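Before I ask anything, here is the structure I am working with.
All protein chains of the complex are present and in place, except for one that has been dropped.
Should a chain be cited, it is by its letter among A and B, assigned in written order, with residues numbered from 1 in that chain.
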Amino acid sequence: MKQSAFRSTLSAMLSWWRSGSAWHWYSLFALSIAALLVLALLLLILVSSAQYFWPQPIEEWVIRDAAADNGQSQRLFAYGGETVQIPLPDAAADSASAESSAMRAAVLIRYQQMQQLPGSGQAAAVSRPVWKLQAVAETDIVRRGRPHSLALLTLSDASTVAGYPLQWVRMVPAAASEQTAAAVVADADTGELTLTATAADDSEHRGLQLDRIEQQWRQLKTGQQEAWSLVLELHDGSSMQLPAADIDRILLPNRLSLAAAAQQALHNAWLFLSHGPDDAVPGILPAILGTVLLVLVMSVLLVPVAILTAVYLHEYAAQNWVTGLLRAAISNLAGVPGVVYGVFVLGVFVYGAGGRIDALLFAEQLPLPTFGTGGLLWAALALALLTMPVVIAATEEGLSRIPADLRLASLALGATRTEMVWGVVVMAARPALLTGLILAIARAAGEVAPLLLLGAVAYTQQPLLDAEPPFLHLQQPFMHLGYQVYDLAMQSGQSDTAIAMAYAATLVLLLLVVVLNLFAFRLRARLRSRYSTAPG
Amino acid sequence: MHAKKHNGEQQQASLLQAEHDDVVVNIRDLSVWYRQRQVLHDVNLYLRERHVTALIGPSGCGKSTLLRCLNRLNDLDERCRINGEVMINGRDIYAPDEDVVSLRREVGMVFQRPNPFPKSIFDNVAYGLRLLGMTARVELQEQVRQALQAAALWDEVRDRLHNSALELSSGQQQRLVIARALAVQPKILLLDEPASNLDPISMLKLEELIASLKIDYTILIVTHNMQQAARVSDFTAFMDGGELVEFSATGELFTTPKQRRTEDYITGRYG
Partner (left out) sequence: MQNRHSQHISREFNDELETIRSQVLRMGGLLETQLDKAIRAMLDNDQALAAEVKRGDAGINRMEMEIDAACIDVVARRQPAASDLRFIIGVFKTIADLERMGDESKRVAKMSAAERASVLPVEINAELRHMGELVQGMLHDVLDAFARLDDQAALAVARQDERVDAKYKLITTEAMRFMAEDPASVQAAMSLMWAARALERIGDRSQNIAEHVIYLVHGRDVRHLPLDDLFNPQ
């Protein structure tokens, strides 16, 4: 009884196995693994870069003043960071040399500090807040907290200032109108006008309503923006007057709602995308531009050569062992590491051809090299060489999929061979070419190794595009997203911020590739839907 | 051919004499090899001007190969070797000084499978005209319209000339490729199973079209549909295994074939 049940189960399993539906599940399983890995990677990149953009709470710290060493404490406005190990202070190291290698726990913070700017001419020296990075020994921390009323102002020069907003003030103009006076209250002592809120408030900050600070600021800004200023209490207790017109954004990071935080994150992301590294908010716009230009120049170099090669191999060359060998050689080039292409281009083109060009055309600038050093053009060339096999293979594949009937039809109508190849076959194979290009772009955009040798830099001030002829400066070193990621990752030992920024740059690179590919996809889809049933 | 003639056959038989002065294409002892394999064996056939000749025979017997010899499309295939003579208007088309491109303009061809270019309907028909150097828009439009009308397709596509030709049904595609061949106004038209994808009514329309084209063109049509061959052609050639078995006036071939192989083929017997 039992045995027959077992046997029937077994035979059911066997027949299930033979039916082949097992393969359905295996393939599904494989797919889910692939999908999971991709999802995990995307999630990592998204979460890590979101950390970079998400507004951080700003803290008020009270620490023992290490310099004074007399128990005096100091107030700081700071972004709290990760815990690191730092060596003991020098003094301790001096006295106890045995312990010189001893470490202690510290927290890395970015805090606001006053910086004296030397006065120019008659103008008095001014001090303004800047942000500094410092490790604070854990033992030195007296107190840290996140006061709700601490504000972060972004100024029109993109610098930021943290402080407690106190009140709105303005200098009394010679003829202050009564209407305006109705909205503000005169301060008897100083003769300044103070804005009193329309509703009753705690008025701790005299005339300033923290909940509505942003609306107030907008009101004032659109109204008599010249006149009003915000009085801010800085970390050292001094106060600072900031004209409303100079303020770009007011943020209370410690009392942000989720929506507001998200909004701020998007704003930060936008700043990241739209600024250069020199701006107060560091951004990667030049790197984006550099990457896009690099890919475009690469495509321009790549496409004609790839098409011609594929067409020659497939349409004109006799199909014998020589072409077979050539084809195999080209395909195998796809396996050569990118850096080899970098070396090759460096040796042959940069030093060889570039040096020649400089000697001929830019002799007056020597010994400063123009083309004789790494630059966008050479980097694009290396990437073009690197991705050429893929595009050639894809194009040839596309050409071979054009039915022979189509060629014969063209010839039968009196086309010459050239007219047939270019007017019909290559036209019909365009989607395949685009497929190759899509693969090439994806590969090239993420490739860093050859760029290390060919002019990719972490920072340059020379723009690739400008208003001066010849507008596009292909000989110049350039910034590149992939290189930025590489560079930031190399620095990442120093700070979490660098790592987060590397992820952010990766995200941008990814999005850029997606955008470029979408463009090519749409082009291909249009070509296909218009004219072709043949898959590309 | 047969030697003896009788009253009724006299006229038919005389149609078949190669000495006619209206023979446009004369194929003499044509043999074709693909690599080592001979696929045509000493074919002798001629086409008379403004007549329709049908070519029938089992699949793989070399009909398409024979057609391709007439506009030298076999040239493309380096494995293909040709022996014999093909005279078109008294000119040996395999002569070394023959201009293949102009030959192909003279001998239009419609392929076994409809093979429109992946271009718009208009561009398909205009393709040959553009190759001829015609660029004037108005003239092109006029010629395209005429060709499409001749192929009985105009009314169906007149308001979507710039859509892809691949949107058309296969019957429409078949007429489109006929229009494409007609547009360049060849003198000789080779039709390789032009009705294989057509419904009976479209097929009759196509036959009607062939009948009307006969006024201007010399036509060689390959078909597997014997009724169709019987309906459209003046002469019929039967090929089998790369040989031209029998060539007669159509009525004669379909009622009293001379050769047993022909008989077996057209009556559906196994030989």
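The rule is short, and it goes like this: a residue touches a chain if its C-beta (ideal position, glycine included) is under 8 Å from a C-beta of that chain, and two chains touch if they have at least 3 such contacts.
In this text the structure is predicted, and so the values were computed from the model without any measurement.
Judged over the whole assembly, touch between the missing chain and the shown ones holds for B. Along chain B, the points of touch with the absent chain fall at residues 4, 6, 8, 226-227, 230, 254-257, 262-264, 266-270.
In this text, only the chains that are shown with their structure count from here on.
For this pair, chain A with chain B, the centres built from the Cα atoms lie 65 Å apart. Partner chain B is touched in their complex by these residues of chain A: 403, 405-416, 419, 423-424, 427-428, 529-534.
Chain B contributes residues 71, 73, 76, 101-102, 104-105, 108-109, 111, 113, 115, 117-120, 127-128, 131-132, 164, 166, 177, 180-181, 184 to its touches with chain A in the complex.
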